[in-house]
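Here you go, one structure.
Of the protein chains in this complex, one is absent; all others appear in place.
Which chain is which? They are A, B and C, in the order written, and residues in each are numbered from 1.
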Amino acid sequence: MNIPDYLIPMAVAIPLLGAFLTPLISKINDKLRNIFVILILALNAVIVILIASKIFTNGIMTYVFGAKDITYPVVRILFEVDAMSIFMAIICSILVLVAVIYSWAFMKDNTGLDKYYTLILLLTAGMLGMVLTGDMFNFFVFLEITSIASCALIAFWIDVDKSVEAGFKYIIISAMGALFVLFAVAILYGQYNALNIAVLSNLIQYSYLDKIALVLLIVALGMKAGIVPMHMWLPDSYGSAPSSITVILIGATLASLYGVLRVIFTLYGNVLSTLVRFDVSVNIVIGWFIVALAVVSIIIGVTMALIQSEFKRLIAYGAVAEIGYMLLGIGAGIVALGTTYGKIALNGGIFHILNDALDVGLLFLVAGSIYYATRETSLDKLCGLARNMKYTTVFFIIGLLAVSGMPPLNGFASKLLIYESTFQINPILAIVAILCSILLLAVFVKVFFSAFMGPALPKYKHVKEVPKSMLLSMGIIACIIVFIGLFPDLIINNIVEPASNALLGYSEYVSQVVGGI
Amino acid sequence: MDKRNIASVIVFTIVAIFFVISSLLIHPFGMPDESEMDDYIIENTQEETGANNGVTSVVFDYRGFDTLGEATVLFTAVAGVILIFRRLKND
Amino acid sequence: MIYNIPYIAVAALILLGLYALIFKRNLIKMVIGITLIESGVNLFLITLGYRKDSIAPIYTSSPGGTMAFPIPQALTLTSIVIGVAVLALMLSLVVHIYRHYGTLDVKKIRRLKE
Partner (left out) sequence: MTEMSRIVRTISSIAFPFSMIFGLYVIAHGHLTPGGGFQGGAIVASACAMILVTFGSKWTITKIKEKKLSILESLGAISFIALAFLGLIFGAVFFNNFLVGTDYLFGVIPPTGSVIADINTGGLLPLMNFAVGIKVIAGLFVIVLVMAYATSSFREENK
């Protein structure tokens, strides 16, 4: 099938157009608006998948805004889409589509829904722009769109003091992070007079200013990706936002994580693979730094999850631990750059991005369903829900087994790759990872027995199963989880392997724009 | 509370050092090292975009997609502010 | 050294903003801190694009001569608008926090503890 190039900007432009049209359409009818939003997002998912099918076979695609070809010097904005970007774009569009279907019933009784859907579409455009763009300043603009939209959505339940506070915390953190990113972009622009990632990557010298820019970029984007010790905002925002929004926030967090990866592997890719300072090559330093952050994230995430009494905050700390697992795989991949087990570790880390988004997303949707049915968030008060909510219970079991890495579900497939490769680097890392995974299982099993099992309390007698649209969205994610769990090799060979090759093949990324180095 | 203060002081110092060093190391004021991209725009703005104003040609033509993003940011902020100040109950 | 006065102003603005953000207890002052950092970064961007004795990059009745860089000016424009958007959202959240807690002291409103 012939797939035209102009589909690439459409992946961002269609949600934007939808967002601008939503206020007008919600004048007509509320139901029409919901259908319109779902259709726009479905169309967008189709576009992303079409682009993906071309990229997984043909390699990198570029799109220049405003001119037919790349002119030198590169003044125009480029979208440069490789397998890694489109991998993230697929994750984001799946999460958003599921969240919107879930919102139909979940948010029905709230006011301000036209702005709610507008902001969801804007958030989608922001995330997709972040992952597809090939220009540093454009990345900053989309980062801001993402953070402003998600801040307003975190504070959606404005009458609840916690959510206002979480929204304020989030906007402070993300405004500061975005300003750091802008400062780093300004440093790079001042030195090299370029803004394009590929051009900058070709020119970068690793001077002192470049080091400062690298640190600022990693700190700022890591702060937005919820890596310990900058994770403080994450449990608050995940816990206080409506569940449908939390699922999209996972996508926004992962888009920031993508930014970290893009900076390390592509912007500084030249430096990473070749440069040696003081007899230690740069990749060892950066790699061990990331591994250390990862181990801290895993340990803190799991131990904090043990003591939580609120359902969504508990899952949020689980999400912090899962981000740690991704970073562990990626960091191990950077330490062992160029070896086979380094490649396996990188594959595991990237595969875990997909799995984490699905597993944690499913758990948050289950938590939202329980809130919808019982209006209760505290785990101490929930009891015996399995009697009335059979499907939700099944989905929760799938989610908990997947998130704690039990075979035969998808979490196992990626965690196994991480364990076996980190064992080659340092056995202690693998042991810590396995132990924490078991602890995570214990945490969620405890939740399962306290909330779903046990005697039926009289006040939950009239609890009903949640409406069909919510079941449908949970079902979609559960099906994908089971499918990936049954056929992990299919996903690894066709999607994850090209993505990790794209991350490592920075010279290809650069030569698409600069034309051979 | 003391621990928190010490941590803030450390963070502040490190970040401060970063910003001060980078503002000392960057090229001297008024003497940029590279100017290829901007010279291209200054030379070609009238022919390629038909605009006399170089800044406008960058904002709306060369980097027009940024401006779409910028307009979107404003749109997002308006939607957010209206959402935050909405009435909570249906009339 | 004398040429670097704008950069020193940049560093001073950013440091003032960071100081207000980290050490001040009042929410409004934290918001002011963010805007100070933002003005510092904007000043940095616009300073990068200045060439000695240059004029604005506009050809309409221009006296001729070297022109300043147009790109940093466009980027600063974008960044200013983004700053306005962020500021609007932050202030509306501050209004709501004041409604809920009756105070702007950051130590008194920490309800989101473990």
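The definition used in the following text is that a residue touches a chain if its C-beta (ideal position, glycine included) is under 8 Å from a C-beta of that chain, and two chains touch if they have at least 3 such contacts.
Just so it is clear, the model here is predicted, and its values are computed rather than measured.
Judged over the whole assembly, touch between the missing chain and the shown ones holds for A, B, C. Touch with the chain that is not drawn comes from one residue among B:S8, B:S35 or B:T56, which is B:T56. Touching the omitted chain from subunit C are residues 56, 58-64, 77, 81, 84, 88, 91-92, 95, 99.
Think of the hidden chain as still there; on subunit A it touches residues 6, 9, 13, 16-17, 20-21, 23-24, 27, 63-68. Contact between subunit B and the unshown chain involves residues 46-53, 55-57, 59-61, 64-65, 67-68, 70-72, 74-75, 77-78, 81-82, 85.
Here, only the chains that are shown with their structure count from here on.
Computed centre separation for the pair subunit A/subunit B is 24 angstrom, with centres defined by C-alpha atoms.
Between the CA-based centres of subunit B and subunit C the separation comes to 9 Å, rounded to the whole angstrom. A straight line joining the Cα centres of subunit A and subunit C is 28 Å long. Among all residues of subunit A, those that touch two or more other chains are 75, 137, 141, 144, 148, 151-152, 155, 158, 183, 190, 195. The multi-chain contact residues of subunit B, meaning those touching 2 or more other chains, are 19, 26, 32, 35, 37-38, 41, 63, 66, 69-70, 73, 76-77, 80-81, 84. Considering their complex, residues 14, 21, 27, 30, 34, 37-38, 41, 44-45, 48, 71-72, 75, 78-79, 82, 85-86, 89-90, 93-94, 96-97, 100-101, 109, 111-112, 114 of subunit C touch subunit A.
Subunit B contributes residues 8, 11-12, 15-16, 19-20, 23-24, 26, 28-32, 35, 37-38, 41-42, 45-46, 52-55, 57-59, 63, 66-67, 69-70, 73-74, 76-77, 80-81, 84-85 to its touches with subunit C in the complex.
Interface residues of subunit B, counted against subunit A in their complex, comprise 18-19, 21-22, 25-27, 32-38, 40-41, 61-66, 68-70, 72-73, 75-77, 79-84, 86-90.
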